[in-house]
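One protein chain is absent from this view; the other protein chains keep their places.
Chain nomenclature is as follows: A, B, C, D and E, assigned in order of appearance, with residue numbering initiated at 1 for each chain independently.
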Amino acid sequence: MYAIPLDDTGAELRPLEPWHAEEFLAHLDRGREFIGRFIPFGSQVTDVDSARATLQRYADLRAADKASHHGIWSDGTLVGGVLTLEFDAASGNCEVGCWLEPAASGRGLITRAMRHLIDWAVEDRGIHRVEWVAASGNVPSLKVAERLGFTRDGIRREAHQWRGERHDLEVWSVLAPEWRSARDAHKKR
Amino acid sequence: MYAIPLDDTGAELRPLEPWHAEEFLAHLDRGREFIGRFIPFGSQVTDVDSARATLQRYADLRAADKASHHGIWSDGTLVGGVLTLEFDAASGNCEVGCWLEPAASGRGLITRAMRHLIDWAVEDRGIHRVEWVAASGNVPSLKVAERLGFTRDGIRREAHQWRGERHDLEVWSVLAPEWRSARDAHKKR
Amino acid sequence: MYAIPLDDTGAELRPLEPWHAEEFLAHLDRGREFIGRFIPFGSQVTDVDSARATLQRYADLRAADKASHHGIWSDGTLVGGVLTLEFDAASGNCEVGCWLEPAASGRGLITRAMRHLIDWAVEDRGIHRVEWVAASGNVPSLKVAERLGFTRDGIRREAHQWRGERHDLEVWSVLAPEWRSARDAHKKR
Amino acid sequence: MYAIPLDDTGAELRPLEPWHAEEFLAHLDRGREFIGRFIPFGSQVTDVDSARATLQRYADLRAADKASHHGIWSDGTLVGGVLTLEFDAASGNCEVGCWLEPAASGRGLITRAMRHLIDWAVEDRGIHRVEWVAASGNVPSLKVAERLGFTRDGIRREAHQWRGERHDLEVWSVLAPEWRSARDAHKKR
Amino acid sequence: MYAIPLDDTGAELRPLEPWHAEEFLAHLDRGREFIGRFIPFGSQVTDVDSARATLQRYADLRAADKASHHGIWSDGTLVGGVLTLEFDAASGNCEVGCWLEPAASGRGLITRAMRHLIDWAVEDRGIHRVEWVAASGNVPSLKVAERLGFTRDGIRREAHQWRGERHDLEVWSVLAPEWRSARDAHKKR
Partner (left out) sequence: MYAIPLDDTGAELRPLEPWHAEEFLAHLDRGREFIGRFIPFGSQVTDVDSARATLQRYADLRAADKASHHGIWSDGTLVGGVLTLEFDAASGNCEVGCWLEPAASGRGLITRAMRHLIDWAVEDRGIHRVEWVAASGNVPSLKVAERLGFTRDGIRREAHQWRGERHDLEVWSVLAPEWRSARDAHKKR
C-alpha cells in the first residue's frame, strides 16, 4: 500500500511484511553468497516456511517498536533493504543496517533509502544517536556510512563470529545535529 | 515515514502506530461524541496510557495480519482513519471500517482513503470479498459504502448492543471483479 | 459425567472433551465425506494427535467462554454434535453450528440437541440473538434452522472458500423473544 | 445446561463456570467462616472481580485436564461443591475435594455428589487411585471419606500452614477395585 | 562458578544448568538402567536436544522458585545429583529427591549433598517440612532418608505407575526442629 520512490527508475522503498515470504526467499537465494560474506542476514531462510518465520519475527519486533524492516523493490523485484534495530525511543538510540543483491549495487539505492529511514528516526521519532555497525572487511557498507555523514567511534575487537573466523566490528555513529547538517549540505549539492 | 496524499490540501494517509498515542487521544477527545453515536471505536481511550494500549492492540493485530489501522492527517493533525479487520488472506475475506472527527467531514477523505485501502486488499493481498458493516442508523457510513460500489447483503437484526439499545447491523459487500469495474468507472469520470 | 437424554433410543448430548480424541477421530473418519461437503469441520483431524489438538482448541475456547462443543452419542457411539461459537455474553450474541454422520441423520437428533443448546444460551446466558450460518447449498442445515424458528437475514455473497469454489453463506437468526414463542408453540404440539 | 439431580428436593450438581461469579461470591460470603476453618478455599474471593478470576483459574485448569469444579445448587442457590485436582490421567491418579455452606450440611449432598464424581474419574477416565486430603481436625470431611470407602494411608505431619498454625494433613485413598466394591455394596443397601 | 566440596576425593556439588546438556546426556546414558528401576528421571533424555530441553525445564522451575537441581561431579564427571521440588516457600514445604550412577554409589555422596541442600532449605529459606518420596522397593533411597533423620508418614498405595506396574510410594518427612537436632547429633559424631 505504501511506497517511497527512491529514484527515476521506479525503485521504491516499502515496508517488508510476512506476506512477502516468497519474494523474500527468491531474493535471498539470488543474493545469498554476496550478502553472506559478512553478515548472517537471511542465512536461516532456506524455504518459504523459514522465510515466513523470519519475516514474522521482524513483524513482531515492529509491533514492539524495537525494529523495522523496509524492502527495496526495483522493477517490481525485491533486491535489498534497510532496517532499524535496537530501536529505543526512550533512550533516543537506534542502529541501522542494510543488505543488497549484487545485481542492484552501484545505483545508490541503499544511500537513498537510508536518508529516508534516518530522517524518520531523527525527526519523527526523536532519535538522538544513530549507530552503524559493520565488520572491518565490509568496505562497501562502511563507505555508505561515511558518505551519509557517520564517523567512527571505535572498533569492537573480534566481536563477530562468522564462518569460522572472528572479525572486528567497527562502530560508527551520527548524532541528530550532525545528521541535520549533513542533510542540509546534501540538499545544496 | 510513509504517507499517501489524499487530496490537494495536504491531507495524508499514514500507518497508525503506538507512538501516535498523544495525537490519538487528542483526536478522540475532539470527536468522541460524533464518533460514538454508533460505534465503540475509541471509547476505551481516556488517557495516554489507554491510548497507547489501544494502539498496541492494533499493532499486535497488524503483526498477526488480522487487521491494519491507518490514520488520516489533515494539516498535520490526526482527524480520522480507515482500517481492515477480520482480515483473512487464506479465505480471501476482510472487513473495512472507518471513523472521522466532525470537523473533517464533507471533504471525501474517507472515500479517498478507502479507495487506496481496498485496492491494496484486492490487488496486493488477493482479497475476493470486502465487507462493510454499519448500524442501520449510521447513514453517513452507509452512503460512503454505496458511493464506493458496495451492495447490501442483508441485515443482522438487533446484532449490535450500544448505549442501552439494540441496533440492526447492515452488511454490505463488494467482490473483487465488482471493485475493479467500479474503479475503472470512477477513473473515467 | 454429564449427559442430556435426547430421545427414547438412548441418544445423549454430552460435553465434547480432549480425552474423547480416539472416538472423535473414528467418528470423523466415518463421516468425513458427508460432513465435508460444505464445511471444514474436522478436516484437520487425520490421526489421534490432530484429533486431540483440535479438541484442545475447543477446550481452550470453552475456558475463554468463546465457544462450547457438545457431542451426540447414540448407543455409546459419537455420531455428531452441536456447538456455540463467536459467543459474546457481553454483547448478547452467539452463533450455533452442528455436524452429523450420515448414519445418524433422519432422527431429529440435531434439532433436539439444538433446543437444549439455544435454551441455555438464551435463558441461562442472556443471549439476545442467535445466528445460524450455512452455505446456500447446505439444504439439510438450513431446513433445521427453519424448523427451529430461525429466519433469514441475508446472504454473504461468495464469502466461503471451500474445495476450490466460492459459496454464498446464508445468515439466519432468531431473537430471544422469538425463541421463547417458538418454544412455547413447540411444547403445545 | 447440564445438571445431575442429587436427591428428591431438587438439589443438583452442575459444572461451575466463570459466569457464575456473582453466585459464587454470595455463596462464599455466606459460608466464609465455616468453609475457612481448615481450608483456604475461596479465601481470595472478596468481590466479583476476584470471584471471576478464581473461577477463570478453575476453567483454565479444566481445559488443561488438571482439575474440574462442580457446584451443588439447592433450590436454585449455590451452596457448595466437589472438585477433582492434581488430575493426572496418564498416571491414573487424582485427588478429590469439597466445600459446603453450613446451611446445606446434614443432607448428604457432598456424599451423593462425590459418588458421581468418583464414578466418572474411575469408570470414564481410568483413574486407579483417588486421594482425599484433609486436616486432622476436619472431622466432617474425614467422615465423608470414610463413609465413601476411603482408607487412611498416613499423615503428612505439620504439612498445612493455615491461620498461623501448622496442621497435620491426613491422606486417605480408595483404589478402583475398592471403589467398585463399595459402590456395589451401597447399591444393595 | 560455584561449587561445594563433598569429600576429600574432589567430589563437588554444583548447580545443574542447560549448558551441561552433553555431560547430562552422557551421564544418563551410563546410568539409565540403574536410575530407571524406580523413577522416570531422565527417561525423556535420549539426545542432546532432549537433554537441553529437560535442563531448560529445570532452569525455568528454578527461576519460578519451584525447584532446584544440583549435580554431583566426581573427578570432573557428572555422576548424579540432588534436587528440591514442589518448593513452596510461602507454605514452608518442599520435597527433595536424588539420582546417582551405579559407579558412584557407596561413597555417601548423596547423603553429604543432601545435608547441604536441606540446610539451605531449612535455614536460608524457612522451610518447615521436608518430604522424601520413594517407591517401596527403592531400598537404597529409603535408607538414605532414614540415615538423614527422616521418619515415615505413610504409604500412598499404588500411587506410582512405572514400567507396567503400580508401586506403593512411601512418604517420609523431617521437620525443621528435627533436622536441627539430627544435624547437631551428626556433628558430634
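Here is the rule we go by: a contact is a pair of C-beta atoms (placed from the backbone, for glycine too) under 8 Å apart; a residue touches a chain by one contact, two chains touch by 3 or more.
Nothing here was measured: the structure is a model prediction, and the numbers come from that model.
**Student:** For the chain that's been dropped from view, list the shown partners it touches.
**Tutor:** Output: missing chain touches A, E.
**Student:** So one chain is hidden, and I want to know which residue out of A:R32, A:R57, A:R115 or A:R156 touches that hidden chain in the complete assembly.
**Tutor:** In the full complex, the listed residue that touches the missing chain is A:R156.
**Student:** Check each of E:D7, E:D29, E:D49 or E:D65 against the chain that is not shown and name the one that touches it.
**Tutor:** Spelled out, the listed residue whose C-beta touches the missing chain is E:D65.
**Student:** Touching residues of chain A against the unshown chain: what are they?
**Tutor:** These residues touch the chain not displayed: 90-93, 128-129, 131, 152-161, 166, 171, 173, 175.
**Student:** Could you please point out the chain E residues that touch the chain left off the display?
**Tutor:** Touching the chain left out of view, chain E contributes residues 1-4, 15, 17-19, 56, 59-60, 62-63, 65, 89, 116-117, 119-120, 124-125.
As a convention for this text, only the chains that are shown with their structure count from here on.
**Student:** In contact with chain C and with chain D at once: which chains are those? Just list them.
**Tutor:** none
**Student:** Using mean C-alpha positions as chain centres, tell me how far chain D is from chain E in Å, no decimals.
**Tutor:** 33
**Student:** Quick check: what residues of chain B touch more than one other chain, meaning two or more?
**Tutor:** If we look for residues of chain B contacting two or more partner chains, we find none.
**Student:** Which label fits the chain touch graph of this model best, line, ring, star, complete or other?
**Tutor:** Contact pattern: an open line, chains touching in sequence.
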